[in-house]
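Of the protein chains in this complex, one is absent; all others appear in place.
A, B and C label the chains in the order they appear, each numbered from 1.
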């Protein structure tokens, strides 16, 4: 089979999320590539939640509307998603909850009854139906066991038993072969960001929960002991970023994570970080706004906000990774850049990237190492804001002998003491801004800041950023288009971008927003797009949907 | 005399500010036009503070480096500003504080001694030396009396006495004639903004003190009773804007004022205002950043921040008035627009505009009236977010019978109830953004959103915004350049701007920042500047300085 | 008086068994009662923050202001000032108002402004899937504190008392009758009132039994006695195993902020333009 998709759905609280991880892992172990799209409303129990687990022989990072199998834990799932099925009757359902009309079709499993017989709690319905799925896909039961052990360590024996009951009650509907491909780890974008930050030397992660970035907090809190991290959840986002700046003042690499509303509260300190030249990495997980908006859905609406947030003028490093490998790579690079140039970095993520599940191929990640910032040569007097050619002053830290480390939110002299003199102000403003030139050169020379995929000879380009990377590549390859994805968005890698678009007759921009934010950004640099394919209902593009919209404009 | 400038300086706490108002008023009453530039550091007593009171037969809104008279209340003033004098010895000084070296020069008054003889407190030194100045300028004493009554109502008799002693001790140094021109009121930009808001229907002004906007708070608190205003100073800028939104929910027009740091804290609610469609006017007084920066100086660094602040995509109205009349006019218009379109408005001010003193000619202000927003027709059911052609839903307010008014920070349906449906989301996002088209049309058709001055046939244009208006006009006229000043910065009045620049060969942009923010903005709309004259030391351009820099690029 | 329909057609998305239902039912019944006693419902405004608790405004067919996370109090205050005859009831969570927005609560108490705050204190961030809050017990294992929270909770009623609140009460989500009585008294209290509702979150912090074993209702208690109130409020500190008093813990009559603030208020000038003209003339 070339590719294969499963949709599993039910109410929030049914463990749909967990189920999709289990199914993903299972199919992953068969050698397929995996991508999981999660769709859930902002509530804890009830409502309608579903995941689409897509597998393919090729690398993928997008979902399709059409699926091969639907697993329905409730009636709503079947009603809503039945017509996604490629073949009419390929669905599995809880026969006690779901009434199938017209003709007997699909495969019903009496979950409640089976659970009762095993004295298992309701919450194990999902394990039971996954057992049934394993048989339905023509797989052996034993491959599920190990996956369950990894995913549900609690009450594993009962879970296995329950899954086996489902398996036994089921029958083969379709045959999935395992293929001879090495299985890669599965990571969410948020996990990849977290690991990338650790790779970059993270010592303290501070965050106030906010979808879609909270999983970074949860994950880092869980693995804090393994890496000797300080993970803190204080009173508010204002407290968050100021604590992080306290850590970085002490020479401890810190990062924070939030979404738009929380980022708003951090903007004052973003500006402070720039003035005081305190390195900081901010994960900004985008979701539809304005305001509270749709907390559990996705958007790409904060590009210009990130570019311009905070009073005054200063340099910032902004990246928008497009999948797990890039999330890992650029999170590490962000940390390095923040410390090398003593500037804030912003990792622009979104719900689709952060909570989507991707294969992670570390061998495809470029060379990476934690870099040491420029340190003071220990010759007193120490000047925290020493004027230098590239604007970067060597660092010393508290407890260093003979160094008095003074940072300041006011305009200040080289020692960090407040000044209001016009000449001193001018020089310090120039010092701050001078870094940009060196940063841009650094990026341009040492990094692939703009990626190119698809048909490189095509005269038509698909321009995308962030989580639209995967779908754009897939469709670019399918439709014979060149795909251009700038990963570094500030300072904008103009030269690389120029190379990427040179020779194109037509540029089609794909974004999850209503105004075309990347299109506007490149306009400042003298580039124009011909078409914009925008989506702003909070959901990610499906392959079919975007393909159709591309074809429409290509007509 | 065509024009005439006085510099008065001393320590903070000497009443330099008050003195400059008195001098300004005095000269104003002689029929001259006035502009006052204030330069003071961020401290309460001590340091060095000075004001330049410039007068001219023509309208002005800029200061010159060279002055005709220096009034030095301390040694530092003389040392720092002596070489500004057009004629060597034209200075007045406190002979007990200031040592004059080389040759006897200038006119010394023994302020302490005179005050002591009158049993007057030290704080009256400034009144005394102003008395001396009146004589020095060849004016009658009586014209000072009435001005003192207006400016220093407290202990007026003693003040007059003290001034008279200064007068008697002095001698004529130069002769100022009164001219046959009607005297116009003198207002600071901040006062003009405050009055414009009142004109637009302000009911509640809420603010947390922050230079350079605090004077709006102080002024409105003072005149609150006259206009039945609620003026509040709550716990923080977050509290400020949310209170203001509470007022506007209740149908009471509200505004807030702050500077960059406080604006940061308001961005989350800016986005909320947009989503909930709650009208709000924000005064954003710019000062040099990043962060605390130089609190009492000036900058034009928040244009792009204002354009992009807040998560999500939404419409905002942004104006940057350039003098007192525009401050008044556009503050009223901002209030009208906020309520007409139910959107946030931002008045981009800065320290130079806000705290500079200008002549205010109400007859030069365009036709203005408070507009009534579109109201509900009282036919139930009331839908707060009714879909309409232009995206604006009629308003009802709490206590209106049969109207249930529900506003919401989440994505919502027409009734204001939370929704997460993709289709509903799309429609509501389109409703929000649709307003921009109508707003832009409105502005383009009914307002002069881009002003043109100077030599309209010149092929070289001077582009400016905000407080650089006055100086640009003056130099444009002097040097024969066309001057272009967009007042509305968002939605950008492209057509009017196009007309303004059409035919130009060369565009020189003048800004108080280090990156050229207006230049960048017009680039998005396809316009380019040829030169940027930037100043970012916190001080305003003087006529001489800018003239020289313009001539340099014109060479 | 017509029969009133207080519910909306919106689907309720709280977990089955959630303590929020009790708060919803109690407030609906209090509103019905107040309505029948003559309060026009169009004079009521509900304000909420963000969290599970906040959804309550979607379920009540009354004017509402669904604010952002942590920001229930400032709009509630402004609504009161804009029209003092309006009854303003704020619904907030422990994350919302004891965490993100605690400063506003303190200042509203300090001002003694006449609004009522009902805190759905489930001692967890529900909607963001279970992290510790300012009132979670020491050692609480939430998603941000897998090793257990490292801080003692504060006692919100103690903080509110210190800040100047003039009405403080506590209820639980499984004592709806008491809730109704407290809510009504809080709403009718002239001044800043806060009700801390120990609301059970069945999903992330099911303290039903814990409370069941400890709660008791105040009897023969003089809520106007500051010292008694102070001691009673500190009897249980949200962490120890003491008994938990329910009912009105403190009550005091004091001038309200709006009384002071609006006292000298003049009516709007008939001719605003004339006033402006006068100001301009005085500026010559």
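Just so it is clear, a residue touches a chain if its C-beta (ideal position, glycine included) is under 8 Å from a C-beta of that chain, and two chains touch if they have at least 3 such contacts.
Because the structure is a prediction, the values reported are computed rather than measured.
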Omitted chain's touching partners, listed by label: A, B, C
Residue in contact with the excluded chain [from A:36, A:403, A:510 or A:529]: A:403
Contact partner of the left-out chain, one of A:179, A:362 or A:375: A:362
Full-complex contact with the absent chain, from A:223, A:374, A:452 or A:534: A:223
Contact partner of the left-out chain, one of C:106, C:119 or C:229: C:106
Residue numbers in chain C that touch the chain omitted from display: 101-103, 106-107, 110-112, 134, 147, 150-155, 158-159, 161-164, 230, 257, 260-261, 264
Residues of chain B (touch criterion as defined above) contacting the omitted chain: 13, 41-47, 207-211, 214, 217-218, 221-222, 224-225, 231, 233, 235-236, 261, 291-292
Residues of chain A in contact with the chain not shown: 25, 28-29, 150, 183-187, 191, 195, 198-199, 203-204, 206, 223, 225-228, 230, 232, 234-236, 238-240, 242-247, 249-252, 254, 268-269, 272, 276, 360, 362, 398-410, 415-418
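Rule of thumb we're sticking to: only the chains that are shown with their structure count from here on.
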Distance between chain centroids, defined by C-alpha means - chain B, chain C (Å): 41
Mean-CA-position distance for chain B and chain A (Å): 44
Centroid distance [mean C-alpha coordinates] between chain C and chain A, Å: 37
Multi-partner residues of chain A (each touching 2 or more other chains): 41-42, 261, 291-292
Touching two or more other chains - residues of chain C: 50, 68
